[in-house]
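With one protein chain withheld, the remaining protein chains of the complex are depicted in position.
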Amino acid sequence: MSLLHVEGLRAGYGSADVLHGIDLDVDAGEVVVVLGANGAGKTTTMRALAGLIGRRGTIELDGSPLSSRPERVVAGGISLVPQGRGTLGQLTVLDNLRVGAASRDDKAEIEADIERWAEVFPVLGRRSAQLAGSLSGGEQQMLAVARALMSRPRLLLCDEPSLGLAPIVVQELFATLARINETDGTALLIVEQNAELAMDLADRVYLLDVGTIAAAGTPAEFRSDDAVRSAYLGY
Amino acid sequence: SNSGASDDSASASGVISADDCVDPDAATAEITDTLKVGWSAATSGPLADAVGNVIEGMEARFAVENEAGGIDGVDLEVIVKDDAFNPERAKANVGELIQSEGVDVLDTFGSGQLDAVADDQNDACVPLLFGQASVPAYRDIENFPWTTEYLPSADVEMEVVVEGLKEKYPDGATVALAENQTESGQGYADGFKKAVEGTDFEIVATEPLTDPNTAASALKASGAQILVDAGVTTDCLALTQAIGRVGWKPETVIQPSNCADGATLYEPAGEAADGQQILRWLKDPANEAFADDPAVTEYLEQSEANGADSPTNSYTVNGWAIADLMIDNFHRASESEDGLSRLSIMEAARTQDYQPPMFIDGITFQMSPTQAFGILAFQPYTWDAAAKTFVEAGEVIDISSNYE
Amino acid sequence: MTTIDETTSMSNERSGTAAGKPRGPRFLIVQNSPRHRAVQAVLIALTVVALLWAAGQPTFRLGQFTNVFIIAIAVVGLNIVTGYTGLLSIGHSAFFGLGAYTTGILIVRYEFAPLATIPLAVLFAFVLGLLVGLPSLRIHGLYLALVTLAVAVSFPEIVRRAEELTGGAAGMVVRSRYLAPPEWTGLVRGERAIWMFWLSAAVLAIVMLLVRNLVKSRFGIAMRATRDNEIAAAANGVSIARTKILAFGISGAITGLAGSLFGMYIGALSPDGSFTLMKAIELVTGLVLGGIATQIGPLVGAFAVVFLPYWTASWAEGPLSGVVFGVLLIALVFLMPEGIVGRLGLLVRKVVAIVPSDHPRRTAASHDPPPEPPSPPGDEPLTASR
Amino acid sequence: MELFLERLIIGLTNGSVYALLALALVVVFRGTGTLNFAQGELALFTTFIAWWLTTESFPVWIAIVAALLTGFVLGAMIERMLIRPVQRRNDMAVLIVALGLFTGLNSLAGVIWGSETKIMPSLFPNGLDDYVSLAGARLYYDALTVWGALIVLLVLMTLLFRHTKLGLHMRAVADNSESATLAGVRTSRILAVGWGLSGAIGALAGVLVTPLAAEQLGLTTMFHIFIAASAAALFGGLDSLVGAVVGGITIGVLEAMLTGYVSFIGGALQQTSALFIIVAILFVRPNGLFGTKRVVRV
Partner (left out) sequence: MHVTPGPSTDSPSVGDAGDALLRLRDVSIAFGGVKALDGVGLDVLPGQILGLIGPNGAGKTTLFNCITRIYQPDTGEIVWRGDDLLRIRPHHLAGLGIARTFQNLALFGGMSVFDNAMAGGTSQGRVGATSGMLAWPPARRRTNELRRRAWELLERLDLLEVAEAPAAGLPFGTLKRVELARALMARPSLLLLDEPAGGLTHSEVKDLGELIVSLRDDYGFAALLVEHHMGLVLGISDHVVALDFGQKIFEGSPEQVRDDPAVVAAYLGRAA
């Protein structure tokens, strides 16, 4: 049984559907990457999973239906790093991290986790008292990732986590994600334009096109496809 | 202005003419079946209770009259439209009452509302009788031939107040004036200032009643002997509380006549209200002194039987008394040569000299074709906090001689 | 690896309409085409018919309609700053009052003809608008609303204070003989109601036309840009200061114009009557109910704020009417948070789309329906503020 | 001196009243990011309930507790049933819902209890003799109670926002509710609690204030207080508790002093002058005295 099982997911804004029946699985501890063109519906998929927008279709976590209330989704072990960061700009970096632990009650552990992520992203440690809104774009992106990790998710959803990050930080970020995946067994569902790096990490890859899954396979299979290569990998 | 009307506003019958009306025929048409009195008043908002009581009093009195056969067979009916104390809505209401409800007589509550409707109602020649306003403007018969006010004009009342004060302080005294920031309050304040001109009374402080506490503290600082409240209803209680709290007890406190209700405006203030003075023209059904008065007993009986649920409230009594005054006019109009019509009603209203039973004996409501006197006599009362009642503080003061 | 549909998936989808299956509007009308002109002509004809019908109503209804038109003008003014420039004002009662008092004072104290007072009323309100607009350069959002609140609260207090000029708390009555229709109209004094009706309707029409032009103009774009994102607006050459102050000035002038007409309509001015904070709130209510930043929203909203209390007062007695009114307000907002016209506009746009005449693909438009505005502006942040 | 003290006391007392209601406004703002325009009428309504209970011969303190509870429940219900559904769609619409509530609640109080002025009994002795004399000026016990309540409330709310998880979550929701939800904050509960709290604070303000308000308890009692309180909240910075208190007191004292000492202004321009001084200060500090500047980065 997969950790997350999605079948026939439909969602959209207003009256028009953007997703027309997405099927998708993530196993426990697995890294899954979603590729897709600008406007294909990647963000919409992630938001639907997180419960931020209304949706139809089956979404199961551990075989039982996933709540459609965002805070229950988090409590269930799924956490989203939204596209465009979505940090709490008027709160300090430290408070942002604390809020990230909203679903937890273990005070001591929370402080330990804060330490841990401050070490992984040193700038967050240095700026812990700064208002999140005044951080640079990339700094905020790091904060968003760290905050999502504060809930100790079993499945971390990342919507273009490398957006706006310096190459060196992207490498570090992916290394960190890999490490978390390895040490904590956190499963990852990543939407990423930096396909090369993401595929290095991925166990499986989906290709999203105009609201449907156009292809699914292993990284190797994708790499061997000329069309994919030219569109997403650039060689 | 009491200067009197010019002669040309009088009609052939010497009182009033319908020639300037938009529809002169309507003004002289005979009223049959029912006579409708249309009200535009605030039946919602902070004044809703007061207005509701006035209307209940009037309806009760009309019910009694209808039972007794009406005005020569014509039934009386009251139609109310809510204006929420908003002049715009009063204007619309009065238009609708005239054109769509076809009312024969109008009434309104509040000076601002009366201002907004007077011209329309005069153009349409629908009498607006006994408007609940105390500004002097509508004593101007030349400009407003079809409008009369019920409440004593603020300057008349203040003239009587000063008469009374002169007796108590023959050598004059110092006065502090608290002024409500509305048309009504300013009317009282202006009236008082006019009345003390040339006397030995000196106004040593004037404070707006925006915040009663601040006002009380400033008025107290003036150390005046007399406090005159140019206020409107709820101000009276507020000011009393406020001077109580700053610990000021002026020798004399004068409240305006619209603060006539003991139970709601004096009793709650306790000791602080003791000895406050007011001029009254109505018998007070809550006062033991009137327990045996036949008019009062009849009023209590009849009003209660006809749906007025707070008969001792002074606004209810006002409504009843206004109805009495109207009925007097209607009867006289109906008995006139022209029969019952808007014009004859207005003629009757301009030639009235009548004491409604609920008016204190010796006080009448007077109108002449050239002068709008209205109420020109009052009896002074003081509030007795211990007994929780008003007590007579002198004879009826009548200043009608000043106006002849 | 499972199937990849070579043709579609790899095509470099660019447009936002790629996703979903947009149901474009069924009818496309090219701006200024004969078809567009015809639609406009029909709408104008319908308006004229409606006005003629209204003019035949009993006088008191006529008065209510006049009141609606006047309030509509005031709301059109408010719409400029609050709707299009994004500056919430709860101080427009002061412009309304200034217009009314200017007209009243000029007629009563200086014996002006009513119509001759309009230019001065508009001018004064314009200047006051510029002054009220000044703080908007430094003070933003709700703080700015507080500034406008101060203006609203102070207007009646100042009128009371300036007793010699305004009559103070006792108010000022403009007798109806001063307000008679001008001679050239051929109307007599008793026909004041119909005169005011047509006067207000005409002024409203002119004002709506001017504001329509304004909003479509480059200044209008600058106003909306300022509303949506000040920093980006400035970076694109919009002078925030000039735009805000001028918008306040124009807005104030229009609301002052409405006030001037109101003075002629009501004939009795008092500081506690129609120029308090309550009036400002009424105007904002009208704007939101009708549809903020829409062209005919103010008119519809004015109908709502004039007639709703009137209707509720006739259904329910006394204070109960207030309860009904409150419930009705909430219900309306629940049903149509974009306002009545805002909501209708969304529906209409699903069916009809007006294509600008200079759209490069205009000719192809009828075959290949292009631009479906996908949905109402979401709450998706477009700035970097988070 | 006596006059000065008297004015000062009046100013402080009126100011504390404004401050109490301003605190309620700040709590809603910090907890949900909106300004509750119906706050005053909500307070009025709950005060009427307290008054009504006293007329049914319940002890005053029970009436007050009941008012606080009602305030909480009403506040929470209003948020959940009336505000939330429209807030998601349109900010201006929230304003109109609040205005609808404003009219509706006020009229409902009128329907149920009538428009006549009511006398709300005080929890503490408030006879004409229950005061301490300060150089001739009278400081009444009930005024002292209001000051005391204000200080206690300020401390409690500060602790709540600074040191509790609930407070942190309220700030998070107010900043960006979607983002807070994503972090696992139970946004809907937080929103309801925020409004509930402010409803209760408003009720407290109402029951403490009306016995000492010269106007007593009537349908218009809260309007002026609400205007002053919103000015106070904004002046203080809208998200600052201390700011609300300083703002409220400043307005109260300004009103009393300007009216008392600046004869040109007098009482006729009381609100005008106080508000314009505040506007002038806003020029210097556009985010209020203690408000945090919103960081906007591009």
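Here the chain labels run A, B, C and D in written order, and each chain numbers its own residues starting at 1.
By definition in this document, contacts are C-beta pairs under 8 Å (C-beta built on N, C-alpha and C of every residue); 3 or more make two chains touch, one makes a residue touch a chain.
Bear in mind that the values here come from a model prediction, so they are computed numbers and not experimental data.
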- Taking the full complex into account, find the residue in C:V188, C:L210 or C:V352 that is in contact with the omitted chain. C:L210
- Message: Given that one chain is not shown, which residue among A:D17, A:E71 or A:E160 touches it?
- Response: A:E160
- Item | Candidate in contact with the missing chain, chosen from C:G220, C:P271 or C:G286 | C:G220
- Query: For subunit C, which residues lie in contact with the unshown chain of the complex?
  - Reply: 12, 14-17, 210-211, 213-214, 216-222, 224-225, 227-229, 231-240, 246, 250, 293, 353, 355-356, 358-361, 370-380, 382-384
- Hidden partner sits against subunit A at residues 13, 35-39, 83-85, 123, 130, 134-139, 141-142, 160, 163-172, 193, 195, 230-234
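By our rule, only the chains that are shown with their structure count from here on.
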- Distance from subunit D to subunit A - Cα centre to Cα centre, in angstrom: 43
- In angstrom, rounded to a whole number, how far apart do the mean CA points of subunit C and subunit D lie? 32
- Item | Per-residue multi-chain contacts in subunit C, two or more chains | 157, 160, 318-322, 384-386
- Task: Hunt down the residues of subunit D that sit against at least two other chains at once, touch-wise.
- Result: 107, 110, 115, 176, 179, 268, 270-271, 294-297
- Item | Residues on subunit D engaged by subunit B in the complex (per definition of touch) | 3, 6-7, 10, 13-14, 107, 110, 114-117, 119, 127-128, 138, 140, 214-216, 218-220, 255-256, 259-260, 266-268, 270-271
- Quick one: which bits of subunit B touch subunit C in the complex? Just the residue numbers, please. 22, 43-45, 48, 52, 81-82, 84, 86-89, 91-92, 95-96, 98-100, 111-112, 115-116, 118-120, 123, 135, 137, 143, 181-183, 185-187, 190
- Task: Flag every residue of subunit A that touches subunit D in the complex, lowest number first.
- Result: 50, 52, 70-71, 74-75, 79-80, 82, 86-91, 95, 98-103, 131, 133-135, 147-148, 150-151
